[in-house]
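With one protein chain held back, the other chains of the complex are shown just where they sit.
What follows is chain A.
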Amino acid sequence: MVWPMTAVIQIEGLRKTFRTLRGGARVALNGFDMTVEAGQIHGFLGPNGSGKTTTLRTLLGLVRADDGRMSILGRTAPEALPEVAPQVGAIVESPQFFGNFSGRRTLRLLARAGGVPAERVEAVLTQVGLRDRGDERVKGYSLGMKQRLAVASALLKQPELLILDEPANGLDPAGIREMRDLMRQLSSAGITVLVSSHILAEIQLICDHVTIVSRGQRVATGPVAAVLSGFDKGEYRVRVGDLDRAADVLGTAGLPVTKNEDHLVVADVGDPAWITEQLGRRGMWVSELTPLTPDLESVFLQLTATTPDPGAPKQVDEAIQPGTIDLGVQS
């Protein structure tokens, strides 16, 4: 295998243990792998504390890895970061800006420090909707406005690769939609986007690929549709007058049936027409027949084993330890 890779981001076997002065150790990354190809909008998902931010920090040279190798835009990271930095826009976990400066001044200074033409400042301020508030002090910005400023700073360089760690954090519904449109727009302009988020419905809407991490290891990766289809058990929701009799009929035909209060869930269904036919032939008329395709949220909860359990709140490190159960990781 040739290294560095042609992929925009390639991470292999990344390990990082944080050690405290008192001798404590916290494993943040435990042999993590990730590939992001050019042009993707790649979602980066994982429970709290699973290592997303640590991965991005390490990739961007803020944290030193204990082991593993990384490349970014075809160059070895972190060694070649100074050369690729002009093409990478990044925000890592709600960046802090100097409160006494206005948003506009903050961006101007960054532009200056990075050799970006000053006209870009107005362009990005408009792009993130801060044009009219650009002269106010950052101190006085709301959470979402600070987040918008952060995104503006990442866009300033007209990057080829955009790395966004929880960009939707604190954004209002309109802001989230604008962010979504912005990412699509950037992607259609050929920019590769890596975005971490906990808003899974949002990720499912925007992203074409995902990587899911749990306890510092990858548990799934691939096109969103492929990851979801791995969890598609061919289930259908069936609503019909006589639930018991219908369950009997379908059960006898060999399909796993779960009876709920007002509907049945039938798995392993090849062709749904078969259900209508079987039931109709016996005088039972189907009033609803809906395919139960898994969404990203349910897949995420299953993959990371963080499905909430009423009455017993899940603790942050109770997510699945990959390798303990065969999850059938798709690659």
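Everything that follows uses one rule, which is that contacts are C-beta pairs under 8 Å (C-beta built on N, C-alpha and C of every residue); 3 or more make two chains touch, one makes a residue touch a chain; residues count from 1.
Throughout what follows, contacts and distances are computed from a predicted model.
Asks: Can you pick, from "Multifunctional fusion protein", "ATP/GTP-binding protein", "ABC transporter permease subunit" or "Sigma-70 family RNA polymerase sigma factor", the UniProt protein name of the chain not displayed?
Replies: Spelling it out: the chain absent from the display is recorded in UniProt as "ABC transporter permease subunit".
Asks: Of A:L62, A:A201 or A:A253, which residue touches the hidden chain?
Replies: Only one of A:L62, A:A201 or A:A253 touches the chain omitted from view, namely A:L62.
Asks: Would you mind spotting which of A:S153, A:N169, A:T192 or A:T211 touches the chain that isn't drawn?
Replies: Residue touching the absent chain, from the options given: A:S153.
Asks: Of A:G13, A:G68, A:P95 or A:G129, which one is in contact with the hidden chain?
Replies: Final answer for the missing-chain contact: A:P95.
Asks: Since one chain has been left out of the picture, which residues of chain A touch it in the full complex?
Replies: Considering the whole complex, chain A reaches the absent chain at 18, 57, 60-64, 78, 81-82, 85, 90-92, 95-98, 100-101, 105, 109-110, 112-115, 153.
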